[in-house]
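What you see is the complex with one protein chain gone and the rest in place.
Chain IDs A, B and C follow the sequence of writing; residue 1 opens each chain.
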Amino acid sequence: MNNLLKLEDITMQFGGVVAVNNLSLEVNEGEIVSLIGPNGAGKTTAFNVVTGVYEPTNGRVSFDGRAIVESYPHGKMRKAYAGENRGVYKKRIVKTPDKITKLGVARTFQNIRLFKSMTVLENVLVAMHMRRKSNLFTATFLLNRKEEKEMRRKAEELLEKVGLLDVKDELATSLPYGKQRRLEIARALATEPKLLLLDEPAAGMNPQETDELTAFIRSIRDEFGLTIFMIEHHMNLVMDISDRIYVIDFGKLIARGVPAEIQNNGVVIKAYLGVSEDA
Amino acid sequence: MKKIVALVLAALMLVTVFAACGETKTDEKVIKIGIFEPASGANGAGGKQETLGIKYAHAVCPTVEINGETYKVELVPVDNQSADDKAPTAAAELVGKKVSVVLGSYGSGVSIAASDTFKQAGIPAIGVTCTNPKVTEGNSHYFRICFLDPFQGTVLANYAYNELGYRTAYTLGETGNEYDQGLVHYFTEAFTALGGKVENASFVKDTSDFNTLITNAVNSGAEVIFAPTSIQYAQLIVEQAAAKNADVTLLASDTWDSNVILAAAKGKDVDIQVTTFYQEGGNAEFDAGFKAWIEGDSQNLTDNGGDSKIAAVSAMGYDAYFVALEAIKAANSTNPADIMAALWDVEYTGVTGAIKFDEINGDADRSTAYIKKANTDTALWDFVKEQGVN
Amino acid sequence: MNITIDHLLAGISVGGQYALIAIGYTMVYGILRLINFAHGDVFMASGLIVVYLTTAMPLQYAIPLVLFLTVMLGFFIERAAYKPLRQAPRMSVMISAIGVSYLIQNLALYITGGLPQTYPAIPWISDSITIFGAVTKRVTIITPILTIILIVLLVALIRYTKIGMAMRAVSKDFETAQLMGIKINRVISTTFVIGSLLAAVGSLLYFTSYQSVVPTSGSMPGLKAFVAAVFGGIGSIPGAVIGAFIIGICENLIKSSTEFAIFSDAFTFALLIFVLCVRPTGLFGEKSIDKV
Partner (left out) sequence: MKTKSKAIFKTIDIVLLLAVLGVAIAVDAFMPVGLPATVLKKGAVFAVVAVSMNLLNGFTGLFSLGQAGFMLLGAYTYAIFSIPLEARESVYYMQDHLAGFLHVAELPVIPAMIAAGLIAAVFAFLIGLPVLRLKSDYLAIATLGFAEIVGAFAKWDTLGPITNAPNPLVNYPKFSKVTTYFIVAGVCIAIIALLVRSTYGRAFKAIRDDEIAAEAMGINLAKHKMISFVTSSFFAGVGGAMLAMFQSKAQANSFTTALTYEILLIVVIGGIGSLSGSVIASFLYIACSEWWLRFLDTPDVIPGLTRNGFRLVVFSAVIMIIVLFFRRGLMGDKEFSTERLVKGSKQLVRNLQDKRKAKEAK
């Protein structure tokens, strides 16, 4: 199995705070991998590095064998850098988030970020904009009717899969919480990704909804041939669904392995109990 | 709360519409003369003084004989806000009110902007003090009773060189203002042709600080600062030149002929000389009548800048009104087209001199301008001389 | 180009006046993230109030009263036009500020009838004096000195008093400060009061130098003071002051060149665009990171 996503020595430092410290991990094609850790451990920051929102202070991210993000301590960080593995990387590759999405990395957000003035359907259509073939001229002067129709058909298909077809003309923000989460996933799928990053997809869901979500994630993986990398706090979901798990605390990787190994890992238990019980 | 506000707004709108519709009708024969002048914006002050002249003339002679019938003259003032984009609508307002002839505007820019509206409506317009050549050029409907920028600029250059004996001059004008820069251009042309040296400087709109520019002028060794600016800047230039004890003559054009300048210069050590259309004392009857009329109404007094000194533009406004009346009489009609045709042949001698339009553009034939000097003790203008181009 | 002591003096004096206005902008921006477009008009209104007050009473009463009235105006504008929009998007508040500016200018136009108003001469500070061979008004010298004194007082206020601490807290984090029990509205009102007070002082100095008030008198100084605030790093008081002096001096140096004098305003804005692009946080501003 070749790895689809690879993080090497990722360090993200804000001022004096090291949010992610020398994180290295791999996600193989077809896998469901979870990244867990207490609140503030740096999980979302890691996601933001992968998707190009932040440029890491040091380290490299490769996707599908190509480096998509790479950096080394420069500017003010040259002196202030407090992480490890300084001097390994010489190049700077700073791809903007949209370029990374175009390569096939899609994401959802922890604190749902739907387009609030748009309907459910439009939210999905926006995500298809990137793959359009029409240009400004043809799109404006309605010379792309066929494509537009095709886009709508696809979007409705996706909505049907996530069970939102009946509310397609409603405002996205008027949906209940669980449906908004599913819409975020549908929207991410509309970008035709190979790798899907889910940031706490089960946040705020009850056990029944969580179970449904588990099945749903599996089904989309199979159907779209996806690889899934997710951040989650619901341990049942994580243990149930993950092929492998990475655990970080204070930005550092503290454990890795299959669910059974993680469940019995003393360091992990300590890290969790030391912070909060219900996590 | 919101609903109440909405209701109040709606009610206001309704009242507005009704008020706009309610026009009174009388049996009197009326002829309307439009006053197209700024009452706000950069030229508001000048526009008001010009309007005062027109209003006074109306007070003196509120009727006109047409075909043996006495018509009441009704003045229709409209504020063009000194703004190009407001001028066409303001002009259209006059057209809508069916005026027979229009007077104005102070400031050539708005006159040019409104010209087409009058042209399309076939209404003649008489420029009172708009001195830019483009106002009347190629137009058969726009006349004017004042002299033009090229004339005034040349007159001032001749005066500075020949009469005052100055050889170096410094000019100040607002950038992008065709009035300032036009005069500066013709002044420079004439002054250098005579053998003088000129340095040109400009400042941007809404400048308040002229210290640096005045210093530059003094440093350049200029004997005279030629500053044909609007009143807004004129006041500041006088103040700041006085505060600097700058040993130069401030020479300016008709815009400076205002009591605002006199007030600013009072008690200060400055030498201010201007060209103008009219000199107070030129016509005793007009002077006395106008002063009494201004003092008789507090609003007029305010509009005139707080006292009853006579601005030349007021005298010009006064004459413009009578020129319009002459044309109406000659046309013997209230029809704008007839008045327009009649205007070409109007000859009228007013308080500012004889007025007669040339046959090309309808510009007044003026060959002299008055030069006057600010008396800093009495805060009055002292007459210096009549100056022609030569 | 022929730079003399006059140019520098004019620059420093103008810089001081900009500084006093700029503080109002920078403080309000620091706390509300609002470009208070009406601030320049408050400055102009303060000038008009003096013109009208001095016709009714002697100067020694008029000056304290004008300070008070300007402060009330600033306070009232905040209560009426910005407070109702606290939850609204930032664009709405900015539009409201533009609306207030429009309203004040039109009111001024209505009241003055569009005629420039002559500002009264204030004895002593309006007198001409000679320094290093340059003749100028005494106010030119007083302005920078008074500016510095006021700013030292203000910085002390912000650093050492309780309300100053509250201000700093609110400008750091609006929501958290609110949760910590800081009375946001009081802090904001205080900010407007201080800003307006300084604008009133600035207005006194400015119009003593340039004795003519028209309804648009406030726009350009206001805009330039804002540029100064951005230049120095918005939210930072020393930044605003230094920015104001730099802009005031640069502007007058440009004016000393005949050819380029007309670009004195354009230069200010070009400088602004340059600073924003190269260092969006200005000379002394802090960097902020968007949370994802």
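The working rule: contacts are C-beta pairs under 8 Å (C-beta built on N, C-alpha and C of every residue); 3 or more make two chains touch, one makes a residue touch a chain.
On a predicted model such as this, the values are computed, not experimentally measured, just so you know.
Novice: List the neighbours, among the chains on screen, of the chain that has been left out.
Specialist: Missing chain, whole complex, touching shown chains: A, B, C.
Novice: Among B:Ile112, B:Ala190 or B:Ile355, which residue is in touch with the absent chain?
Specialist: Looking across B:Ile112, B:Ala190 or B:Ile355, the contact with the absent chain belongs to B:Ile112.
Novice: For the chain that's not shown, point to the residue among C:Arg33, C:Arg138, C:Arg168 or C:Lys183 touching it.
Specialist: Checking each option in C:Arg33, C:Arg138, C:Arg168 or C:Lys183, the one touching the absent chain turns out to be C:Arg33.
Novice: Among C:Tyr52, C:Phe68 or C:Tyr110, which residue is in touch with the absent chain?
Specialist: Of the candidates C:Tyr52, C:Phe68 or C:Tyr110, C:Tyr110 is in touch with the missing chain.
Novice: Which is it among A:Ile93, A:Ala139 or A:Ala203 that touches the chain not included here?
Specialist: Reading the full complex, the residue touching the unseen chain is A:Ala139.
Novice: Out of A:Ala67, A:Ala82, A:Met118 or A:Ile254, which residue would touch the omitted chain in the full complex?
Specialist: Considering all chains, including the one not shown, the answer is A:Met118.
Novice: Of the residues C:Ile31, C:Val227, C:Ala240 or C:Leu253, I need the one that contacts the missing chain.
Specialist: C:Val227
Novice: Touching the hidden chain in the full complex, which residues of subunit B are there? Just list them.
Specialist: Counting only subunit B, the missing chain is touched by 1-2, 5-6, 9, 12, 16-17, 19-20, 39-40, 78-79, 83-93, 95-96, 109, 112-117, 120-121, 133-134, 137-138, 173, 175-178, 180-182, 185, 202, 204-205, 299.
Novice: Given the full complex, what residues of subunit C touch the hidden partner chain?
Specialist: Counting over the whole complex, subunit C touches the hidden chain at residues 33-35, 80-81, 84-85, 88, 90-92, 94-96, 98-103, 106-107, 109-110, 113-114, 219, 223, 226-227, 230, 262-263, 265-266, 268-270, 272-273, 276-277, 280, 290, 292.
Novice: Can you list, in ascending order, the subunit A residues touching the missing chain?
Specialist: Subunit A touches the missing chain through residues 51, 53, 96-99, 101-102, 106-107, 109, 113-118, 122, 125-132, 134, 136, 139-142, 144, 148, 151, 187, 190-191.
Rule of thumb we're sticking to: only the chains that are shown with their structure count from here on.
Novice: Going by the stated contact rule, which chains contact subunit A and subunit C alike?
Specialist: For subunit A paired with subunit C, there are no chains in contact with each.
Novice: Which two chains are joined by the greatest number of C-beta pairs in contact?
Specialist: B-C
Novice: Looking at CA centres, what chain is most distant from subunit B?
Specialist: Centroid comparison gives A as the farthest chain from subunit B.
Novice: Per the centroid of Cα atoms for each chain, what is the distance between subunit A and subunit C, given in Å?
Specialist: Comparing mean C-alpha positions, subunit C is 47 Å from subunit A.
Novice: For subunit A versus subunit B, what separation do you get between their C-alpha means, in angstrom?
Specialist: Centre-to-centre distance between subunit A and subunit B: 71 Å.
Novice: Would you please write down the residue numbers of subunit C that are in contact with two or more other chains?
Specialist: Touching at least two other chains: none.
Novice: Under the stated contact criterion, what part of subunit C meets subunit B in this complex?
Specialist: Residues of subunit C touching subunit B: 2, 4, 6-7, 9-10, 14, 109, 113-116, 118, 128, 134-137, 206, 209-212, 214, 216-217, 219-221, 252, 255-256, 258, 261-262, 264-265.
Novice: For a test of understanding, state which residues of subunit B touch subunit C in their complex under the given definition.
Specialist: Touching subunit C from subunit B are residues 38-41, 44-45, 48, 175, 199-204, 206, 208-209, 211-213, 215-216, 219, 231-232, 235-236, 239-240, 243-245, 260, 263-264, 302-303, 305.
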